[in-house]
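With one protein chain removed, the remaining protein chains of the complex are shown where they sit.
Let's turn to subunit A:
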Amino acid sequence: MTFWIFRRVLQALVVVLAMTLIVFLGLHAIGDPVEILLPPEASFEDRAKMISELGLDLPLHEQYVRFLAGLLQGNLGTSYVFNEPAAQLILSRLPATLELALAAVFLSVIIGLPLGLVAGRNPNSWLSKTIMRGSILGFSLPLFWVAILLILIFSVQLNWLPSTGRGDTVELFGTEWSFLTTDGLRHLILPAFSLALFNIAMVLRLTESGVREAYGSEYVKFARAKGISPRRILLTHVLKNVLIPVVTIVGLDIGNTIAFSVVTETIFAWPGVGKIIIDSISALDRPVIVAYLMMVVILFVCINMIVDIVYRILDPRMRLEEGH
């Protein structure tokens, strides 16, 4: 088992290394940052100075080795346009993105779950049918379109909620959070809701099918026969069983939500990681793009590795298959 874990960690490292190579080569194929960044009035000296300071005059393999050496020391390079360490830049924006993503997940549960319970309890009522048909919109409407529609209705027409930015923030645990102020919360509602729409539909549908299945099962029939109140059956017996797949999916989906927030952040001018990545790609700010991709890769590789290890600890059969 120890040997197996060791081998698994080694595999993960190889994946990360391969990924650095792909990212590095890919970025060089896209284009040349010098052409994008230099103003037309730049002189030959400006150009030469910039190329040498950014290390762009070195052969590609040397740039790669330099990058790897930096990576081992935890240095992912300095942003070309911000002149700040790329890793620090991304970390400073991460709380805003996490806040948005978690708010979206929270909304999807508190909206999707009750609606799913209602729809599943009486599947033939008009209310349930309306809910289920409505949930199709959550799957099929493009995120950016919903976002713009929300702005149009709630900001422009009704003037209830702000359309842009993050609002007032309060410092907690050394970072700024906006969900702790009224103004911040008001700013959070529209982006979080538009980001949550897909998840609301998914949670709703999962809950609905779970509830319907549970009501056909033996244990609910038995509980009913015993005379337990319908309310208690729904909230205690049924809900507990329905929650297991919902929690699994919601957990898995946090990653997706963070990824989707790129679009939401751009539309709502939300100062998170997604927005800086879009900006950096259009400016070909290589260190920031690389730093972001590396963080994502390492995160996913670690999650996968942990999952694999936990499975093997839980299920002895998988160990036997490996023959170790």
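As a convention for this text, contacts are C-beta pairs under 8 Å (C-beta built on N, C-alpha and C of every residue); 3 or more make two chains touch, one makes a residue touch a chain; residues count from 1.
The rule we apply is simple: contacts and distances are computed from a predicted model.
According to its UniProt record, what is the protein name of the omitted chain, chosen from "Adenylyl-sulfate kinase", "NADP-reducing hydrogenase subunit HndC", "Tryptophan synthase alpha chain" or "ABC transporter substrate-binding protein"?
The correct option from "Adenylyl-sulfate kinase", "NADP-reducing hydrogenase subunit HndC", "Tryptophan synthase alpha chain" or "ABC transporter substrate-binding protein" is "ABC transporter substrate-binding protein", the UniProt name of the unshown chain.
With the missing chain put back, one of A:65, A:136, A:269 or A:307 would touch it. Which one?
Of all options in A:65, A:136, A:269 or A:307, contact with the hidden chain holds for A:269.
For the chain not shown, which residue from A:24, A:80, A:198 or A:260 touches it across the whole complex?
A:80
So one chain is hidden, and I want to know which residue out of A:114, A:165 or A:230 touches that hidden chain in the complete assembly.
Considering the complete complex, A:165 is the one touching the chain left out.
For a quick check of understanding: of A:155, A:209 or A:241, which residue touches the chain that isn't displayed?
A:155
Using the document's definition of touch, tell me which of A:50, A:91 or A:305 contacts the absent chain.
Checking each option in A:50, A:91 or A:305, the one touching the absent chain turns out to be A:50.
Would you write out the residues of subunit A that touch the absent chain, in ascending order?
Listed in rising order, the touching residues are 30-33, 35-47, 49-50, 53-54, 78, 80-84, 89, 93, 148, 151-152, 155-159, 162-166, 266-269, 271, 275-276, 278-279, 281-284.
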